[in-house]
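Take this structure, written in structure tokens, and hold onto it; I'll ask about it next.
Only one protein chain is missing; all other protein chains are in place.
In order of appearance the chains are A and B, and numbering begins at 1 in each one.
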């Protein structure tokens, strides 16, 4: 299977479509490229107009739901890459992801939430998807999202 | 108007001066350049010796004050760029800003706070100021600052 086929397969498994327009603010952009490096803005688990997983891990949201939120953030980023590059074959390496997990005071499994993101990246990009990552417990996130992830990506 | 003229005009509108020396710690630096990429340290809304906007959004500080704090962080970063580069014309692209917003437990408008930062960047740099961004709700920030922003910038 190609990367793009795996992307569409995972979208189907997750039960969401990532084909729609992704909203762009006026003064900033979801994706900026400089030479062969792409910076992707913080993605939250939004599908269409809805943030589908909201609240704090350890309080409102299970670990499994947090991992699902992380997967949706990654799928949104890959949809942006696909739209910008025309083909996922141009992705050379996922360099870094920063994973912010809305956490209760006693929730310390931020890395396990991030595993959801890492799994999708590796499934789609194989070795090129092996990235560095940072997992942090945030007090709040935009629109009460459970997870937010930003990306640095090398392309050819 | 040139970028520098717009910078000085916005400083005037905000009612603050960003001409003074910016304090530098001994073992780190407010700005590091590697080839054509500049990394700017996290900026807080400090003017002279005072952090002028302190406390948590959603509790101590209004959204408008938070946006003002974000604008001051950006103006400090631009003052650093001006001092380092000699001219703002050498800024090719604002690549990324990470916006940390000191937030109460129920405050979810971190993106709206960041809009203050994005507005100033776009006003001064136009298309070159259109950046990727991440907005996160922090539990605390240095010196009880309401907002902290760091930057990645491409220069020629």
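Rule of thumb we're sticking to: contacts are C-beta pairs under 8 Å (C-beta built on N, C-alpha and C of every residue); 3 or more make two chains touch, one makes a residue touch a chain.
Computed from a predicted structure; not experimentally measured.
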>> From the list A:30, A:45, A:66 or A:137, pick the residue that touches the absent chain.
In response: A:137
>> Give me the chain A residues in contact with the hidden chain, please.
In response: 37, 92-93, 95-96, 98, 103-111, 114-115, 118-119, 121-122, 129-139, 152, 154
> Going by the touch rule given at the top, which residues of chain B touch the chain that is not shown?
Replying inline: 25-32, 34, 37, 39-42, 98, 100, 102, 136, 138-144, 148, 150
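Convention: only the chains that are shown with their structure count from here on.
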>> For chain A versus chain B, what separation do you get between their C-alpha means, in angstrom?
In response: 25
